[in-house]
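Note that this complex is displayed minus one protein chain, with the remaining chains in position.
Coming up: subunit A.
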């Protein structure tokens, strides 16, 4: 165990956490903005309630995305100074652009949205949320463009041992980035969709007095719950559910499509990762695809990788031999079991979430709704078993996106910049084992505690449910842009 190992663990731990919170922020932000837009257009109170309810959950999660993001911005310099010095000219540019073009937008307009409910005209207030959401999505593009450059470096030359950018446009339109950005952003929408489905499933069960597991009654948690009858809002949940299902299904299809594209790019650009993901030992013509250990579909891997069932796909051992010839003796093979299993978990969990959303769309289709009397605001939005399924499926998309990241980044090893710089040569030479151990320990514990706190806080707000209708902010004309003197210190709608 040396500083390099710990620095890698630290990057892994902090980034996996960051990669849990941020996709949720990206997808949930758009969902909430969609709800508020619907409220703005229809004036239906349901939409306002949903905006406030999911907006609160969004903000609880947003905080974690922001604070874990700070670490990322500093970590390259702290633990990976050799890497930073080598790549800064190319890699630093998208990071600087991310801060300037995306983070300012996101944080400034989110502040305006949180505190601006009764201070801004309705239309402007809604625009603030969209600006913040666009900022979040834009930041995903820049950071993924930077990340794609590590896997498929383009638009640069190496001068005096440092990468020098020669073409920013090439870096920003890197084929790897163009495949990866829609893949990851759409996956973020699936993660958010899965989260929303679980929340709605939980609410639907709870409002019917049912527990998450069959045969169990919901336990009352607070004194308030025991005394006031549960407000039942099946119609509202049906609306929210349909929106979430549509979002998840469309995003799921995009993830699958762009995943296929990424596979073909791997074949050309990162053959080792593809071989490791498939556990393919030797160069094989008409390579099979193993769905599960022992179950192989002949020629499928070649078909996926090159759109030709007879094409040759390179194997781990042969690539290792070729790399040794090209780059000198070293171990060029990533951790095979981790990459292999990450790939399978990602695909299966992701497809399961897509399947769940399609099933949900079928169950909530209009004709069926009419039969159940939902047009009159009666009837349950979904059967209890489906609501339970939604709650239990919560970990699926989150695990899928995390394993996708593990596949992508562990499969990249032992390189930080494919073909140019190895991970072992990237670490900070002046930082001691003790120092990395301290930061690793503190970040791991702190992130763990904060993640638990966030989970508890989210659960509590989900249990409490949407607030009773509050007096809606008045019509746009009646709201002055700023009052003569503030009488409220907290946002009206207390996020």
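As a working rule, contacts are C-beta pairs under 8 Å (C-beta built on N, C-alpha and C of every residue); 3 or more make two chains touch, one makes a residue touch a chain; residues count from 1.
By definition in this document, contacts and distances are computed from a predicted model.
Going by its UniProt record, the hidden chain of the complex is named "Cytochrome d ubiquinol oxidase subunit II" among "ABC transporter permease", "Monooxygenase", "MucB/RseB-like sigma(E) regulatory protein" or "Cytochrome d ubiquinol oxidase subunit II". Among the residues A:12, A:92, A:355 or A:414, only A:92 touches the chain that is left out of the figure. Within the whole complex, the absent chain has one touching residue among A:123, A:164, A:307 or A:366, and that is A:164. The residue from A:6, A:22 or A:59 that touches the chain not shown here is A:59. Looking at subunit A, the residues touching the absent chain are 56, 59-60, 62-64, 66-71, 73-74, 76-93, 95-101, 103-105, 107-112, 114-116, 119-120, 159, 162, 164-166, 168, 428, 430-431, 435, 438-439, 442, 446, 450, 453, 457, 460-461, 467, 470, 481-495.
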